[in-house]
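A single structure is presented below for examination.
Excluded from the complex is one protein chain; the other protein chains are retained at their positions.
A, B and C label the chains in the order they appear, each numbered from 1.
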Amino acid sequence: MNEENRAQPFEPKIIAFLCNWCSYAGADLAGVSRFQYSTNIRVIKVPCSGRINPLYIIKALYSGVDGVLVSGCHPGDCHYISGNYFARRKFALVKRFLEYIGIEPERIQFSWVSAAEGVRFAQIIDKVTSEIRKLGPLTYFRRDTGQKGT
Amino acid sequence: MKRVQSELVENVSKLLRENKVGLFIGYQDGSLPLRTSPCFVTKHEDVQRLVWNSFCANNLSVYLKSVLPGLPANGRIGILCKGCDSRSLVNLIVEKQVKREDVVIIGISCPGVVNTDRLLAHLEGKKIVDVEENDEDIVVKFDGGEERFARRDYLYESCLNCAYPTPSVYDILIRVGKHSPKPVFPDPMINEFNKKSRTERWQIFEQELSRCIRCYACRNACPNCYCKECFAEQTKPRWFGLTNEHSDVFFYHVVRILHQAGRCVDCGACVRACPENINLRLFTRVLVDEVKERFGYEPGLSLNDSSLLATFSTDDKQEFMAEAD
Amino acid sequence: MARDCVVHNKDFDRFLALLIEKHSVFGPSDNDGSNGFTRIETPEQIKLHRGVAHFSFKNFFFPQTEVLFSFDLASKKIDAANKETEDGKYDILIGLRPCDALAVDLLDQVFVVPDTKDVYYAERRSKTRIISFACNEPCATCFCESVGCAPDSEVGADVIIYVLKDRYIIRTVSQAGEELINGTGMHFDAASEKDRAEKEQMMTDAKSQLTRAFSVDELDDKLANFDASYWKQICQKCIGCGICTYFCPTCHCFDITDDTEGSQGRRIRTWDSCMYPLFTLHASGHNPRPTKKERMRQRIMHKFSYSMQQYGRRLCVGCGRCVVHCPVNLDLRAVIREITEAK
Partner (left out) sequence: MSNPYVPMPAKIESIVIENEARDIKTFNLSLMNDTDKERFSFLPGQFAELSLLGIGECPIGIASSPTEGGCLLFTVKRAGFVTTQLHRAEVGDTIGIRGPFGNTYPLDLMEGKNVLIVGGGFAFTTLRATAKYILEGNNRNRFKDLTIVYGARNPGELIYKHELWEWEKAKDLKIYITVDKGDKGWKRREGFVPTVLKEIAPNSDSAVALVCGPPVMIKFTLPVLLEFGFAPETIFLSLEMRMKCGIGKCGRCNIGHKYVCKDGPVFSYAQLNELPQEY
C-alpha cells in the first residue's frame, strides 16, 4: 500500500453477483431513478443466483476482495422457477461453514432483490458496505505472495 | 473377531465359487504392526488372506470409482462394508456413479475402528509379535510381555460418535459384537469449537492447515471425491496457486469441504489418510451436523434418497438473508 | 584423510555452540512445522528422532514452493536476483541420518552434476555442509541395507557423528568437513582403538536390527520386462495421492506455474508427483500414463531401473517413509519382493 493509499480511509472492495432477471434489474432501476448508493460493489451479472458455485465466492475472497454479495430473485419469482431455491440451500451451508472457520459472517451476504425494488437494492448495498467497512480489509484469506516455501 | 473373520471368508468363497462376483474387495493383514491393507480377491484360493479386526480402517468404497471401469469378466464386484462405508456406497449409487446391481455388499455391523497411531504411541520401541482382541479390549503381545487396551479408549472420533454402525444397504450381514455408541448430536468436538471466539477459531483453522503439504491424500481417500479433473488441478482456468502457502491451502480445503456438503458421511477416511495428522474432521463434521439440523437430512441411508443439493423445499429457512433495515 | 576425533558428552554442547556461533545451523527440532527443520539458536533445540525424521531434508535444498523469479507484467521486467552469499560463509544442516545424506547426494545427480545446473538448488547446496548422525537404532520400516546404503554410510555427508554411551566420535568425511571441524578452533583428541571398537560394535548391533527387505541382484532384468502382469496387481490398492513421492527424499519432480496479482507476478516451482493423473496429460487430451498402473510402474521403474541407466545408481535410500505414510499400507518392500519373485 503506497503512500497516498494509506492516507485515505479504508474503502472495501465488494463483489456483487447479481441475477440478471431481478437483482440486476433492481440495480438498473436504482441507477435510472438516481438513487445514491455506495460505489464499493463490482457487479458480476449471472443468469441466476443458482449459477453461483461456492468456488466463485472463495475465489473472490482469495483474489483480494473484502466481501461478497450474491443477490437473486425472491423465492417463487425465479425466471428458471427453482434456481434460487437450489441456491438458498447452498448459501445456507456456505454461510454457516465460512462463519464456523472464522471468517466474519458480514463479509459474505445473500439477498433477494426483485426488479421493482430499486430503493431496497440501494439500501441493502449501503448496509452491506457499511458492515464490511467496519470490519476492515480481509487480509488473512487473501492470496499472500509471502514466500513460505523458500 | 475370529468368528466374524471365518464367517466372512466362508461367504466370500461361496460368492466366488458360485461366480456371483468376479472380484471381492476386503482387508488383509498389513505389513506394519496394528494395520490392515485393502485386498482384491479374485481367485478362490486367495480367500484365506481376508481378515476382520479392529484395524480395518480404509473406506473401501473409494475403489469402486477406479476399479469399476475394469470390471471383472462376469461384471459384479463384492465389497466389504462397515456402516460408514455402506453409506458412502449408497451415496455413490444415489449420485449415479455405481449401479446397485453391479455390487454385492457384505455388511458388517461395525464395532468401531481403533486408532493405530494412538495405540502405537503407548508401545514405543516394542517389537510387536501378535494381537488378540475380543469385544471389550485388545491384547498386544510383544517381546517380553503384553499389554491390554480398552477398545473404547482408542476408537477414532468418527467411530465414537457413529450413529449408524450397521450398514444401511447389504446383501449379506455379519453381526459383530455389541457396539452401542451413544451418538451425541451435535458432535461434542464441534460444539466445543463453536464456543470459541471468531479469531480463535480462525487461528486454529490456520494453525491446523499450515501443516498441509498438498498431497491430496484427504481427497483421494474420500469416496465422494471422484471428479475426473479436480478444481485443484484444473489449468483451464487455474483457480488458485499450486503452492503449499497458506492462502492456496485454505482455498483447496474450504472448497473441497464445501463439495462434501450434504454428502459427507463422517467416515474419517480423510483424517486417517493425512500424513500430517491434521484434524480435518473438525472442519468436515460441522456441515454434517448443519445438514442434519437445518434440513433433517443424513446422506447414504437409503437408495431412494436424492442428493440434498439436488433438491429443494419451498420452506427452507432463510434467516441468514440480508434485509434492508 | 578422514579423521576420527572424540568429544565427551560434556563438551558436545560447546562443540555445537561453536558451530552455531560461526555458521547458520539448521536442524530438526520440536517445532519445525511442515518444513522438517528450523534455524537452530541453541544446542538444546536439536532433537534427534529415533531412525529417520518425519520429513526428509529434501525441503532444505528443494523446497516445496520456490520462486524462480518475479516479474512486472507492464514493463515485462524480470527480477531473478539469486541471493549470492559471500565466499567462506556457509550454512550447516545437522541431524540427517545416513540415508537422508545419501538422498541429498542423489539429488545432486539430477540438479548439480549435469552441465545445465539448477542454479537455485546448486547455490544452496554449494554453501551448505551436512553433518549426519550414524543410525544406532534403525526403525522396523528401514531397509537401507537392501538398497546399498547402511546405518553408517558416509555418502553425502561432510561430517558423520557416532553417538556412543558417554562420548561422540566425530568423523570428518570430506575436505569441507575437515575445515568445518578445524574452524571451530576446538581441540579434539583422536579416537582411540577402544573408541573405534565400541563404534564398530554399535554399528554391527544396528545392522543386526535391520531385516533384509529384498535383494536387488536380479531386479534389473526382472524390471526389463515392461509389460509384466504383476503391475496390474501391484497398483490395485493405490489411491493415487502424492504422499509417497512428497515424503521420498529423492523424488525431484516439479511443476512450473505463474502466479499473478494485479501487474505483479512470479514464476514458481512447486513439487509435483508422477502419481497424479494430470502429470503427463497432453493438451490434445492424450495421456501416455492414463491409469494408476502406468503411474505406479513409472515410480518404481524410475527409482530402481531408469536411474540405474541414467546415473548407474538407484534413487531409493531405504528410509521407509513411503511405507510408513501410505494411507493404504502399500509397502514398497512387498512390491519389490513381488517383482523379484515373479517368474
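The criterion applied here is as follows: contacts are C-beta pairs under 8 Å (C-beta built on N, C-alpha and C of every residue); 3 or more make two chains touch, one makes a residue touch a chain.
Treat the numbers as computed from the prediction; the structure is a model and nothing was measured.
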{"item": "Touch partners, limited to displayed chains, of the chain removed from view", "value": "B, C"}
{"item": "Contact partner of the left-out chain, one of B:N19, B:N134, B:N191 or B:T235", "value": "B:T235"}
{"item": "Chain not shown: contacting residue from C:T38, C:S174 or C:T280", "value": "C:T280"}
{"item": "Chain B residues that touch the omitted chain in the full complex", "value": "235-238"}
{"item": "Hidden partner chain, residues of chain C it touches", "value": "68-69, 71, 73, 76, 78, 80, 82, 110-111, 114, 116-119, 122-123, 226, 252-258, 260, 265, 267, 269, 272, 274, 279-284, 286, 288-289, 294, 298, 301-302, 305-307, 309-310"}
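One rule holds for everything that comes next: only the chains that are shown with their structure count from here on.
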{"item": "Centre-of-Cα separation between chain B and chain A, whole angstrom", "value": "35"}
{"item": "Junction residues of chain C, two or more chains touched", "value": "64-65, 259, 268, 270"}
{"item": "Residues of chain B engaged with two or more neighbouring chains", "value": "241, 243-245"}
{"item": "Partner chain B, residues of chain A touching it in the complex", "value": "54-55, 58-59, 62, 69, 75-76, 82, 85-86, 88-104, 109-112, 120, 123-124, 127-128, 140-144, 146, 148-149"}
{"item": "Chain C residues within the chain A interface of the complex", "value": "63-67, 259, 261, 264, 266, 268, 270"}
{"item": "For the chain B and chain C complex, residues of the former touching the latter", "value": "30-33, 35-40, 58, 62-63, 66-67, 125, 127, 210-217, 219-221, 229, 233, 235, 238, 241-245, 272-273, 275-276"}
